[in-house]
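Inspection log for the structure reproduced underneath, given as structure tokens.
Shown here: the complex without one of its protein chains, the others still in place.
When the chains are written out, they are named A, B and C in that same order, and each has its own residue count from 1.
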Amino acid sequence: MRTKYRVGILGATGAVGQKFVEILDGHPWFEITALAASERSAGKRYKDATNWIGSTPIPASVADQVVVHGTPGIDCDFVFSGLPGGIAGEVERSFAEAGYPVISNARNYRMVDNVPLLIPEVNPDHIALIDTQTFSDDGFIVTNPNCSTVGLVCALKPLMDAFGVEIVQVTTLQALSGAGYPGVSSLDILGNVVPFIGGEEDKLVNEPKKLLGTLGNAGIDMADITVSPQCNRVPVLDGHMLCISAKLRTSATPEEVRAAFLGFKSPIADLDLPTEPEQLLQVFDAPHQPQPRRHAAHGRGMTVSIGRIRDCEVLDVKFVALVHNTVRGAAGGAVLNAELLVKKGYLKPRHAAVTA
Amino acid sequence: MRTKYRVGILGATGAVGQKFVEILDGHPWFEITALAASERSAGKRYKDATNWIGSTPIPASVADQVVVHGTPGIDCDFVFSGLPGGIAGEVERSFAEAGYPVISNARNYRMVDNVPLLIPEVNPDHIALIDTQTFSDDGFIVTNPNCSTVGLVCALKPLMDAFGVEIVQVTTLQALSGAGYPGVSSLDILGNVVPFIGGEEDKLVNEPKKLLGTLGNAGIDMADITVSPQCNRVPVLDGHMLCISAKLRTSATPEEVRAAFLGFKSPIADLDLPTEPEQLLQVFDAPHQPQPRRHAAHGRGMTVSIGRIRDCEVLDVKFVALVHNTVRGAAGGAVLNAELLVKKGYLKPRHAAVTA
Amino acid sequence: MRTKYRVGILGATGAVGQKFVEILDGHPWFEITALAASERSAGKRYKDATNWIGSTPIPASVADQVVVHGTPGIDCDFVFSGLPGGIAGEVERSFAEAGYPVISNARNYRMVDNVPLLIPEVNPDHIALIDTQTFSDDGFIVTNPNCSTVGLVCALKPLMDAFGVEIVQVTTLQALSGAGYPGVSSLDILGNVVPFIGGEEDKLVNEPKKLLGTLGNAGIDMADITVSPQCNRVPVLDGHMLCISAKLRTSATPEEVRAAFLGFKSPIADLDLPTEPEQLLQVFDAPHQPQPRRHAAHGRGMTVSIGRIRDCEVLDVKFVALVHNTVRGAAGGAVLNAELLVKKGYLKPRHAAVTA
Partner (left out) sequence: MRTKYRVGILGATGAVGQKFVEILDGHPWFEITALAASERSAGKRYKDATNWIGSTPIPASVADQVVVHGTPGIDCDFVFSGLPGGIAGEVERSFAEAGYPVISNARNYRMVDNVPLLIPEVNPDHIALIDTQTFSDDGFIVTNPNCSTVGLVCALKPLMDAFGVEIVQVTTLQALSGAGYPGVSSLDILGNVVPFIGGEEDKLVNEPKKLLGTLGNAGIDMADITVSPQCNRVPVLDGHMLCISAKLRTSATPEEVRAAFLGFKSPIADLDLPTEPEQLLQVFDAPHQPQPRRHAAHGRGMTVSIGRIRDCEVLDVKFVALVHNTVRGAAGGAVLNAELLVKKGYLKPRHAAVTA
């Protein structure tokens, strides 16, 4: 591949923005040319504007870049959006209208009819919805799911294909990084559990219907799947754990379910996307695994781990799934979306022709 | 009440034994006359034999008592057993055969036909099973449920009475103290979740059937209730949180379910048992409550807290329940059992005739 | 004592304010008549205006009281101030000028010449500084020390009396509650240590000089003691641990130092103040004690725990001290100050004559 795509990051100094910076460090296709944030940060060097919360150093390639104000006009071929929901709606639309492809992690456009809600291994064909968008000639919006949804849907996809899934009960144990920074007060969560995450359960009810839906002429035909979620915050840094019970349309033994997980073939495996993990799904047989602190980062945070597959006394099968919420569930998922868009021809050097 | 009952504690130096000591401090009816432990501890003063893990000082009344070896012959009217399951079976039987009433927190005899598995507010009539025991003239065994079971069953009881309960999905987030001491390694659980607790799910499947069953001429007629549990260990000190979905036999709205919780009348309220809490159940309406660290100790650890009552997309109703696992779920539950036995005439000064 | 003093709490909805409410519940001398907070909270019931973070329920006596705006004119004989330093300076002065005694936990007036910085067991005579204040006829300000300082000074006082103390090296491991609410982000501190607390080290350098100083005709003669502090935040809820090395003016063995701690006589013991603990200092001999989670609440949070007394390779003696930072180090210390002021005749029913 010739020169790299020039990438902007909206909300670059926030928690999700920092994760984009971390993941894009050394990316073979993308290079960060615009670190965009609020006016307060604009003009400062990234390392001075940012309270870097990662455990690896700020990549040298961006540490001294000057932060710009996040408005259309910034120098890049497309943008990743790590903006909070409160402002993402307006800002992302303004970028799309100004001709920028927007690869968003925000919640705002996920359930909008002509916006793809995308997991490349699950519903890559949904990107065709882009063709129906009318923001501008070149601008469009693509989204990735909520951080707990993505773990659920990656786990359900092989079961959907093999047996059909009708009903899901899911209780989540979600990590602190899902709440952003500063996010959850330490006084609220040290040695504690909070049995509520605002807005989370609605996303787990609705997003799977779209993600597992079928693309037709009239848009997405929602999947007929009923999800009943209960969401908890737990004192874990990274990695959402999901305790799942599922009713299948064709019944299956735990062994058959296990085989379905292991036999899942990624529909994009032949595209050689740099961020796609070797395995979408990893199955643990030891009963006390997977665990968020130990296994969430497997597959560089892009693999979803499955464990404890067994009969359910009420539905058909029970198991746990673990997803790295800030990688697969946020920045990493968005980067993989962008890579798919490259391969499918939706991203092109935007101002390159102009400036070259 | 005249002189206090003379109480022995089996496993007095362990985690559960320490909780017995803490709860019995200043008890109006019971005084500890025998702190029993292994031969290794026998002969030492309690404060020297015990690695006291509580956050209040060792009660002065027992600190200097000499620990005795836990075999029949120890000086007391009845014993509380905080023994681990590995040895409780044999030791408890030997005490019952030697004529001691055994109020046990261990798992061994819970599901035995003629042994009461007892929560005084739920199934007080089950103590009549004692009359069918044949260990000895005066000796018998009474048990309290597993620490997560008790939270589930206290929450289900009012629903059982009001609507009937057919099916339950429950995911637990369980505290570290449930594993005893030293129990869970800090390297395994700090900032982590372990999605497995050995033997726990079986208990949640089976014990509710007995607890909610009906005493008939042929013993307990098991309740027709199907429970599907998923158990997790979380980095919380005390307080098991349960995320529950239930299918009722007569459907009910969340408001009706809430009213059933609030309207529950304890069948033993008129007995004035010292350890019975003012309320068996406490209902929180704020969505982020209850929380283990903040609410598990309400009602001196004997109250079960309920929250987030709402419709379930799959079954009828969802809610969370919180139980203090080492108080209501262990030592406190056993002490309440003993108090009920006193009032019902099953405990009497054992060697009093001899010594008087 | 006849009717109780009518007490106002400034900053009643904040973390320190909540601790005042908790500690004053059932107080034999004081009753809360004014819960004061910002205009935003004024007019709401306390239970609605407050995100209650305690692990005991909101006291029934205040739950439904209506919060008032914290300006002079509120109905009370004196005020406790739990205000943050950013606004305490101005508000506390306005109350003192309006004739209210102000018992403050804030940092602002601690080092002001004619304001007592008070630990009743350490420097009760310093309250005479009140006589030199000129805010108004009846109004004055009294302060308690910073939460880590109070632990250090309570531990040093017996050594100062017995041997003199010249030099102190102290490294602190401080709890999260010292930072207020929401305070420290969970992402910053879970499984982590932050080796810095803004402004804390200066307080540990300076406040001991005043607390251990001598009241003379010209005010406080500062103690000649050099303190070198290093302050760390650790993932502990309550209880600041201090690792102390001290150079004494007269050398002493660890045994003599231990005896000095145990032999300390409180100069106010005969006043029977309700909040004074039985022991100011408690000495642990087991090497792994005291520990914040297990021992900070001993003596209802008013006792300072000492342990690991031993020779120092560099100075004379080393030991650790543990103080409950929100009780002895904040609200409890202020309440004890108020009790001393009552006994010494500095507090009187303020508007009683007017309203009676």
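What we mean here is this: contacts are C-beta pairs under 8 Å (C-beta built on N, C-alpha and C of every residue); 3 or more make two chains touch, one makes a residue touch a chain.
Quick caveat, the model's predicted, so the values are computed rather than measured.
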item	value
Hidden-chain contact residue, picked from the options B:G85, B:G183, B:G199 or B:G263	B:G183
Residue of C:N108, C:S245, C:T303 or C:T326 in touch with the missing chain, whole complex considered	C:S245
Among C:V91, C:L156 or C:L173, residue touching the chain not depicted	C:L173
Touch with the omitted chain, as defined above, among A:G54, A:P182 or A:P254	A:G54
Those residues of subunit A which, in the complete complex, touch the missing chain	53-57, 190-191, 293-295, 297-298
Where the missing chain touches subunit C, by residue	167-169, 171, 173, 190-196, 205, 226-228, 230, 232, 234-237, 241, 243, 245, 287-294, 307-308, 312-315, 318, 320
For subunit B, the residues touching the chain missing from this view	15, 53, 176-177, 181-191, 235, 237
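Just so it is clear, only the chains that are shown with their structure count from here on.
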item	value
Maximum centroid distance from subunit C, chain identifier (CA atoms)	A
Distance from subunit C to subunit A - Cα centre to Cα centre, in angstrom	48
CA centroid of subunit A to CA centroid of subunit B, Å	43
Averaged-CA centre spacing for the pair subunit C and subunit B, given as whole angstrom	40
Junction residues of subunit B - those touching two or more other chains	190-191, 293-294
